[in-house]
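Everything on this sheet refers to the single structure shown next.
For this view, one protein chain was removed and the others were kept in their places.
A, B and C are the chain letters, set down in written order, and residue numbers restart from 1 in every chain.
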């Protein structure tokens, strides 16, 4: 069962070398916790983005916390590319497994089901597949007996994400961002930051229970108000686009990135 | 997109011979619609219980509407066995595919994912597997390369279930009974009865949206107050245990079952 | 108040689930549920107990498949099964007596057994009828086999069989039951007479230990009340607690 603790104790559950799963930036990103992880100097993370990431992967990569990355995309969409991710891949210092979104979902789903693998159509003839020796092509055992890709299950050591609220029993209300269920189900344990703690048991409220992740999937929960900043969080707050644009400009150089870390990670603790 | 219509028009979407999926009796059973189907004289249904059933499968089987059955169990638990199901299987008049709950979930999940098949551990050495020539044992393509059962995907022609409420756009609030999502996702289309229609769009309410099935999975929606009676429905009403006990006693004989149908299906329309 | 048969079974199951983390209880299983709640009450918070019918213990929010997913992943430590027949090699039959294609008796079906029996480390079998009809050398239909060939992925299986007469342990290596204890008021001879399968036994089988006084008080107090809210008929039959409507 999950216990509620302070932020540093919560992130202590993420060990150096862990296979860490983080959600896409529409789902609820534990950015306050990510900054705390960087301050702690977490090392050698094997990072899995489910299935893509923006600032969260970018900061961990830039700060040198990531030994290996599996992703379907790291970038800021219309706002621009992810400078530290791009630099690390070009420099050859970041071993990367390029995936495609539904292949990451398929691997996690196999993990969620306790299956050793899962099939996924498509991919054949792509360089995505050509560069994934850990995936296999088998013959579909049923008609039309076509060649089909199978990916091994992924069970991350730990999932890290941000949600709206937890109750005293350690249940967490996820709301509409069902990705967080899928990541938590697949992972060995989850570490979660929340906007607030509520007094009533979420699983006993018929309206809230359907979107509540039961405590037994979770390990540690810490309160972190505005814990997804500067990213959007559900219907609670919007992305801080100006901050992200400033980040992209500043992180164009290693020196600029270091100044960003000094100011926003090591300096004042972001509210 | 779904349209809201009357009950007879809704069940007209279930054609003779359809592969019909129905949920287990904790999830929301469209019993008023099932009685209407029997009155209409639906024929040759291939019935899939997801993964088990009680009175709903029993009535359809007893009334002669079912040409083939796939199930993990049909019975009333502590209350007793399902007399018409039992009689039909013993008489050899009901072709049955005996499954196990998670194999039905695995097949529907493969259907939900658009995959041709899905793996499931266990089963090897059982007579469940021995009697399922439609399932295969393959070698796990990954270590430990163990033999593993794969089941072909199931995409039911139509799912039939009961839910609490629909909005005017045809979205349906499922609540905690997530099985109904899984069945609807896997099925080609769904026909749903609801306790009530609400005026506000369910997908635009952040508290209700997470447990709302979007309209595009649905075909027809009819209002049927107390539409799961005599079965339990969520937190809205309890099982009518006395009715079910009386059913089990009465349906011990074919004549008794016919009297039950006359009274509760063809006679007065159950409230 | 004399110890009732149900309380003896609850006591045996309570010992069998010591030290486990997550106990899942299937439909209509008041005896296992009582043992699990007793474990929670004796050393709070105790194991996680999930039980779909009980609003306070329904931990599931991803539909019926979530239990099987969790079992497959290794998140569930204990589950319970019964069987129309239980075989001497630990096989259970939940389907048919006689020929499968034209059975003499037909039961509801295998439920999740063909999967959970492989995946949950501690499966506890319980059968409220101890007879040569129910405990047989070979079952007519294998819903789930007690043991598997080498190379078949298997992390779970039966560990014990509890009946109104005795407690058998299951020896995975031998694929055989072994008599552990005989319940108060019953004898080894009675067990031998009423068991259709061969089993190992010690020279003198000990008597099934009773629950300690503290445990029995808790069982008859808060645990019984909790059970009666979920299973009113069982609460009334065993402890004379008045049925309360849950509507």
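Convention: contacts are C-beta pairs under 8 Å (C-beta built on N, C-alpha and C of every residue); 3 or more make two chains touch, one makes a residue touch a chain.
As the structure is a prediction and not an experimental result, all values here were calculated from the model.
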Chain not shown, its touching partners among those shown: A, B
Candidates A:41, A:77 or A:225 - the one touching the absent chain: A:77
Contact with the hidden chain (one of A:4, A:129 or A:231): A:129
Given A:176, A:220 or A:264, the one touching the chain that is not displayed: A:176
Residues of chain B in contact with the chain not shown: 1, 111-115, 155, 181, 185, 203-204, 209-216
Interface residues of chain A (partner: the chain not displayed): 24, 26-27, 50-52, 71-75, 77-78, 81-82, 85-86, 89-90, 92, 98-103, 105, 109, 120-131, 140, 144, 146-148, 176-182, 235, 237-238
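In this section, only the chains that are shown with their structure count from here on.
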Chain whose Cα mean lies nearest the overall Cα mean: B
Identity of the chain that, by mean CA position, is farthest from chain A: C
Intercentroid distance (Cα basis), chain C paired with chain A, Å: 40
Multi-chain contact residues (two or more partners), chain A: 113-115, 209-211
Residues within chain C bordering two or more other chains: 55, 61-62, 66, 72, 119
